[in-house]
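As you look at this complex, bear in mind that one protein chain is not there, while each of the others sits in place.
Chain naming follows the written order as A and B, and within any one chain the residues start at number 1.
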């Protein structure tokens, strides 16, 4: 069961170029996304109500779409506007449309009650549109429930063991560092963790000149409902004083990840890893893109195997350790929101 | 659920050459088909009642078959006639046999109560055995319920959008033509549709010399229980008078298609597309075979996707348009016949 009344990332904006008819399953529903002639992005249920053909296999006509089985045409609101060979259009013959908003080079969709779809509720991540922050947006598909990815991002001790040679750097990270702040938020959490006087981890070493000096590393990670991760990372010369205001030699990253359920057992994973120091040297973004993909592949192997293990034994009860406090809080908050969403439906007998 | 007491096409006659042991699933049952030494075609349940081995992996011996696991032998009626190493044959050890009839170069099978299997009930399509009508019989496998193919053939407006560049010719067909006759039959329907003064469609253009002159096109399509489609197509010079009796320059086709359920979600699709004008020029049949395969592949992509869509959401209720009258009638008739077949079974408590 998914939280419906919230904004999810449906696509990266560049996925909708050149009249692309993008069919994508979101929260178990087949959705067609396209940018019409007017420039407006439309999201429609991807199924012709006549005989069930895919509208994403249809033809874009202006801001409308024509089903290419029997030629029935729908406008961007989902209203049927033409049936070849028939004058009268039955009012029932319409397709569900979903509210969509473009923000931060992302296409956001609201899969729940359209009346509640307030664009002001979309998270504000200013770096996504700031030309000083550079990075290459990318996409991965996971054969795993999105919450397993959320879990993964909730405890950074996994950096030490899963990503030793890529994003982590050493196993020491798990033994000598701990979160110094674990803040429970109304719709998520915020964790701050320092690693002092350490070697720069491999991904960072690749994009800096001085590969020998020790660094102080700070990660401030936030997670928000329904599955939006944002981490501010900073590498400073070892011994740096955060109060000093002196950011010379400090390197910063912004890590933005968006988990959108495809189905109960698969996930769309959108992400961009930004830096503010590459200037005109775009090879830095490219190197970081490759490093992150390398690291994500390490996660993917574990998380997709977890999915299989959980499916094979639905009775398996995971046992928590202290580091699981953030993920436990997040799952509790999400569970309550989902339950609350079911109440009115149950009350009116339309419980889905 | 399938209609059992009716004739289905089980195979094309040339599929049973050279002692071929053809294992084929029909209406969810595994059936072995073979032509024995005597020339007689036999259909047996394809499972040795001893340990369940496939008889189609066995050995043809005269008109009998020997299971090649432990060597048990059955005659063409399904009776066990030998158990190696054992003299007494238990009467229970027998295989179900099915009535089969050869007609029109097709092997017809009756999957229901054998006592009702009257060969006179097999549809009469004289062109199938008339040497003046030429064509190449062929087979396609569909990952879709057979009724979705029946539906497809019930509304020819899809020619305009699905087959524009192959069997259709132009989108105009859907806008300017309509069935002029829609006749509901006791066990099917009959639809007549004309397209006047149009360009010959691509498949036809390939096999005629005069590719420029306009033609009048007439399709008379019939569908019969359980899923037998027959269409008489005629292309005449534009302005031709059907009453004239002058068939010079008129080109005719006979389109015979036989949908036999393999399972609830897959179908055997047998077909032959005949013409009566090729004379000794067999390249015409070959061209038509290729054109039809091209067109069927266009249907197959849509229909197999429909199947997935319907399986993903069994609650989806299709919405009819006016052109759906024939298919709605066909499904109603078929539904009643299936219901009627269940009554005696239910009454005797052997409801399957």
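A few remarks follow.
Keep this in mind: a residue touches a chain if its C-beta (ideal position, glycine included) is under 8 Å from a C-beta of that chain, and two chains touch if they have at least 3 such contacts.
These figures come from a predicted structure and were not determined experimentally.
Within the complete assembly, B:54 is the residue of B:12, B:54, B:176 or B:322 that touches the hidden chain. Looking at A:5, A:97 or A:157, the residue that reaches the missing chain in the full complex is A:157.
Residues of chain B that touch the chain left out of the display are 30, 47, 49-54, 57, 66-72, 83-86, 90, 92-93. By the touch definition given at the top, chain A reaches the unshown chain through residues 151, 155, 157-158, 160-162, 171, 174-175, 177-178, 301-302, 305-306, 309-310, 312, 316, 318-323.
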